[in-house]
Every structure is written in structure tokens, then in C-alpha cells.
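Here's the structure, in C-alpha cells; my notes come after.
Every protein chain of the complex appears in place save one, which is left out.
Per-chain numbering from 1; labels A and B assigned in written order.
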Amino acid sequence: MMETLAALFTPQLVEATVRLAAPVILAAMAAVVCERSGVTNIAMEGIMLVGAFFAALVAWYTGSPWLGLVGGAAAGALYSLFFAWAAISLHFNHVVAGAIMNILAFGLTRYLMMVAYGRQGTSNAVARTLHDYKTAIPVLSDIPFIGKAFFDQTPIVYLALLSVVAWAWIFKRTRLGLSIEASGEYPMALETMGRSVVKTRYTAVVLGGVMCGLAGAFLSIENSNSFTEGMTDGRGFIALAANIAGGWRPVGVFLASLFFGFVDALQLRAQGLGVIDLPSELFLVFPYVATIAAVAGLVKRSRPPAAVGKDFSVEGGGD
Amino acid sequence: MKRILAIALAACLVAVSCSKPAEKPAEKAKEPPLVAMTTDANGLGDGSFNDGVWAGLQKAEADGLAKAKVLESHAMTDYVPNLSGLAEDGAKLVFGVGFLMVEQIQEAAKAHPETFYAGIDHTYFMDSIPANLIGVSYKEQEAGYLAGIVAGQMTKEFAKNSPKLNDKNVIGAVLGMDIPPVERYLAGYIAGAKSVNPGVDVRYIVAGSFGDRAKGKEATIALIDQGADIVLQIAGLTGMGVIDAARERGIFAIGADVDQNAAAPEFVLTSALKGTTSSAYVTIKELAAGTLKGGVNRVFGLAEGSIDLAPFHQHDAIVPQSVKDAVAKAKAGIVDGSVKVPSALADLGIKK
Partner (left out) sequence: MRPDRARAIIMTSAAAMAAIGSTLYLASYFAGGLLALAALAIFGFLRRSELGAEGFAAASRSMLKAAAVPAIGIASALAIGAAVMLATGYDPVASYAALFYGGLVRNWHISVLNATPLIFTGLAISFGFKGGLFNIGAEGQYFVGVMAATWLGLKLNLPAPLGVPLVFVVGMLAGAAANLIPAALKVKTGAHEVVTTMMMAYAIRTLSPMFIRANGGDPASSAHPYATAQIGERLWLPLFKDVLPASNYRLHVGVLVAVAAAFAVRFVLDRTDLGFKIRAVGHNPIAARTQGISTARITFATLLISGALASMAGVTQVLGLDHRMFQNLNAGYGWNGISIALLARNDPIAIVFAALLWGVLDAGGQYMARTASTPNAIIEIVKSVILFLLLAEVVYSSSGAAIKRFLAGRKAARAASEGGRS
């Protein structure tokens, strides 16, 4: 028993946790920012997929993974801008607009595969991936057990970790953070202070799009070397769960995402060891059951922003 | 317009087949027959049997044996109209790919007795099979067995031949889901590896999806962390992640279904070929030659020349002759029946 545990709980398990969590962290941070500003965003899955596609396309076309990263982030931002326009300016129900974005993303990437590469399934491989730029941070990466997992990483994983710190700081210390917060809690009050709810929400959604685009780029040009249809495989929805489980706060959401990554990494590694003689389905179901248990136990006191999902117009107030 | 063309084409074909070919030597180039396939709901790009069969159709078209057409199904309700519709478009042979259309293809075959149908991954009851329907299934375990022989020998005896190999005597496999064709591959792989290296530790992980590349990669890294230096993918698009991990960590992946060397030439040692391409091609060739017979279940294995191991490509030099000999010997043994390959984990005494 002890031997098994020792074989399971290795530094590599932590590394796997961080890798599995990275795209979820970025997408869940996008959810935090959008929802704190008052926009319910369920479109992360679709935005990620579009980001993944364009990251791979740009990186393949130009040969530069860095341009691919920018392309993925830009595609995520542009696609989100469309979502913002529907949800904020056209006063769509936010869930409706998000659902449309998800459906559209699947059709669009499948169709664009045909247009760009003349085939379906997997795109052309990029010459270099962002994984080639894996960098260890001196000293920090020598911390036993967790050092390599957090501080010997690839560019977008660092960006994911950075986004947590950045958003925690933005919410605590900056005018932008305050505006976003007010826009989600007391939109009318923000408006009377002379700041625009609409502009704040647009900013939040587009910044969220950048993060989803980065999450997509992680999947296609950092963790892999090409785009595969449907490669997000539900991560955008897991991010939605992480946002709620983490109580709409950057650090809580970061921990929730890590938890998802951890249970998934754990079950995969336990399968490989083959010490527990059970059907594979019982391993695979573990992350979902653990999530339900965690949500049941953890989020008793957290609540969503007061005005989240509610349409806003100056004449009509926050309803 | 297309419909009129198709009807005209069908009429021409009937006319041609009614007239005696011996009396009309090939003075006019004969229009090749329309051969069509409909995919299951996964569509093209699955890196597995949909792509494999389509490659067979395209090869036949390139060789002037057929005019190829593909139709992707969107949902299960599409199977009957697609299978029937392709016959109405004048197709002489229609491939239905994937187990989920096992009943629908029998209905379509009964409704269109003049068209041949071939169900990929299907086996039908012999007492009810329509005379124009062919069940096509594969002995994936034989492909797995050959891959297992290579992996089992390379990981131990010849580990020194490549810096990608280690001395831990562990090999691995990543499965998409725990379903029969996948299990057949795995059972053969384990048996093949143990046949040449009884002490080898074969570990496998089920990713739970055929479409999650990142999960496939993470499962492979887990196996690598546990000592594996050769990992077989049996996971469709999830298997692309196995190749991603091999490239990143510098080990060998073994592809499945089709030759996947091109995905990462330096890191794909070989591929276990299920033979969807060759079985489709063989069937079309028989159609063109007029020797195709329906009302049968055909199992494509080594003996039928369908199952095989892909070439080693640039790794040919590091794979010693003795490994190639062992593969050749196993092939001969499987064909003459002296080597029995298990098709289920239970046959190996592994409980599920």
C-alpha cells in the first residue's frame, strides 16, 4: 500500500496536474472576469476551440509559434467581441448568446478545416511549438516536489499562473477591478459614478476572450503541434464548473482548476499502475464524482455577483 | 442535374453489364462504377476506419477502378437514407462504416438488391444475410500481436540501439475506450510482447474518449513516468496525443489502423495496420473484375493480406534482423494456424 502511494504521489503527478489544469485555469479565469462584470459566459468552450484553430493556422502559416500565440489570443478576443456585441449591445440572453457561440465554433472550425487544409480531423503540423520554449526559473524550480511543476514550464502555463496573480491584484487594487466588480454588483451605481457599464462589460468579455484564446493555443501549439477537431473536449464546461466551485474569485478558481487537474492526473496514473483491479470506467468517473463532492462541501457561502446574467440598459436600469 | 446524370450513369452501367463483354473489347474507355461510402457520425478525419476506408476508395479511383464518393453521416437517423440514397445515386457498391449501422445496412441492402453493400466492422447472421451484403470485420489482435513482438524485443534486447529506449523493460498502450476492437488490439499486443519477452511489464491506460488529444498525451506521459519507452495508441484522435508525448519525451509511439509515421517520423516506430484500406480496395477490385460475391461475412486478417505491420521507415536501421525475422515467423505461424492469437484479455487470464 505504502509502496503504491509512493509510486503515485510523485513530483511528476504535480507536473501532470499543472499541465491538465493550465487550459482550465485560463478559461475559468475568463469566466470569473466575465461573470464578475455581470455577463454570464458559457461560451468558453467555443472561444477556446476558435483560439486553438487560429493559433495552429497562424503558427503553421508563419512558422512562428509566438505569432500563433498572438493569433490564438486575437481570434479569441475577436470571437468574444462578437459575443459581447450580442449579449451587451443586442441585449441577448447571455446563456443564449453563449450557446450560439459554442454551436457556431464547432461548425466554423470544421468548415474552416476544409477551406484551409482541404481535409477534416487534424491540421498540418506546425514547424515549432511553444513547448520548445520551456524555461526553468532559477532557484524556484529547485523547490522540492512542486518546483518543477510550477517553475519549469512552457510559456502559456506561465501565462495561466500569471493570470491568477494578475486578476487577484486587479480586483483588489485597480480602478478596472473596481469597475468590473461594480458592473456586476451595482451597475446603476457605476453608471451614476460616470463610468460606462457597457464599456466595462465589453472590456471584461474581450479580456476573457484573450484568455480563452490562449487556452486554445495551449492545446494546439504548446501541448500538441496541430489542431484537432473538437480538441477542447469539454474543458470550457469544466472551466464553468471551476468558476462556480471556486466561488467567482481568482485564487479559489485557481485551486478548483488545480483540483480538477489533480483528480484527473491521479486516476490516469492509478490506471497505469494497475494495482486497483476495477473496470476503467470507475477510474474515469472519479473526477466528476469528486467535483460534485467538492462543490457540495466547498461552496456553501459563495454567491454569484448580484447582477450577473441580467441585461443592462441605462433607461431600464440593471434589470 | 446530378440525379439525372446518376440515373443515366446507372442506365449505362446496366446496359454495359447486360451486353456480353467478350464481344465488345475495350475499344471505348468504360466508365468506372460509382463506389460510395457513408461514415458513421464521427465523420472523416477520425484517423481510423472512416479515413482508412476512404483511402481505399481513393486508391481505387486513382487506379481507374471506381469513381469514389463519400457521405458523412451526422446522426444515427441518417444511416438508412444515406445508405439507400447512395444506391439511388447509382453506386454499385456502398460501404457503411462503423458498427452503429449494423441493422440499417441490412435494411438498405434488402431495399436495393442490385447494389452491393459492405458493412465495415460488421458480422451478420448467416441465415438472414441478404445476397448483396458483405460483412467485413478484422482480426485487430493479429496487428496488435505483431506490434507487441517488435515492442517486446526492442524494449529489452535491443534497448541499446536507440537513445529513446531504456532498460526498465516496460511498454505501454493508451486505449480510447474499453470496447471490443480496442480490446482485441490490446490482447494481441500483450500476447505478442510476452511471446518474445515473458518478463515484460505491459501497462495500459484508458483515456475515456476517442477525441481528447491532451488526455491521450497525459496518459502517455504517465506511462513514460512509470518506465515505458514504447507506447501503442489504440485511441483514434486521442492517439494523436500519444504521438505528441513521444515527440516531446523522446520515446517511441506505435500507430494504429493506418500508417501514422508521417505524424512524427522520428518518433513513430511503426504502425499496426488494421487493413481497412486494403480490405476496401480488395472489395472494389473484385467488383471491377466481376467476381464480388455477397451474402458472406469476411474476416480480414493476415491470411487475407489485410492486417500487417507498417514499414519501419527511417528506423529500419535500428530494428535488427532478428526482430524482423520474429515478425515474419509470427506472420507465417498465424497464417498456418500454428500461432493462436488471443482476442480478449480474458484469454490471457486478465480480469476486467
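Everything below uses one rule, namely that a residue touches a chain if its C-beta (ideal position, glycine included) is under 8 Å from a C-beta of that chain, and two chains touch if they have at least 3 such contacts.
The structure displayed is predicted, hence computed values, not measured ones.
A.B. asks: Pick from A:7, A:67, A:81 or A:99: which residue touches the chain that isn't shown?
C.D. replies: A:99
A.B. asks: Determine which one of A:29, A:74, A:164 or A:245 touches the chain that has been left out.
C.D. replies: A:245
A.B. asks: Of the residues A:8, A:108 or A:178, which one touches the chain left out of the display?
C.D. replies: Once the missing chain is taken into account, the touching residue is A:108.
A.B. asks: List the residues of chain B that touch the chain left out of this view.
C.D. replies: Touching the chain left out of view, chain B contributes residues 1-3, 41-42, 71-78, 80-82, 85-86, 89, 99-100, 102, 122-125, 137, 177-180, 208.
A.B. asks: To test your reading of the contact rule: which positions on chain A touch the chain that is missing from view?
C.D. replies: 86, 89-93, 95-97, 99-100, 103-104, 106-108, 110-111, 114-115, 186, 188, 234, 237, 240-241, 244-245, 279, 281-282, 284-285, 288-289, 291-292, 295-297, 299-300, 303, 306, 313, 315-319
In the analysis below, only the chains that are shown with their structure count from here on.
A.B. asks: Roughly how far is chain A from chain B, going centre to centre by Cα mean, in whole Å?
C.D. replies: The computed centroid separation for chain A versus chain B comes out at 36 Å.
A.B. asks: Write out the stretch or stretches of chain A touching chain B in their complex.
C.D. replies: 7, 10, 12, 16, 19-20, 23, 113, 119-122, 125, 131, 219, 223-226, 228-231, 233, 264-265, 268-269, 271-274, 277, 279-281, 283-284
A.B. asks: Quick one: which bits of chain B touch chain A in the complex? Just the residue numbers, please.
C.D. replies: Residues in contact with chain A: 43-47, 51, 172, 175, 178, 203-209, 211-215, 217-219, 221-223, 225-226, 237, 240-241, 244, 247-248, 263-264, 351-352.
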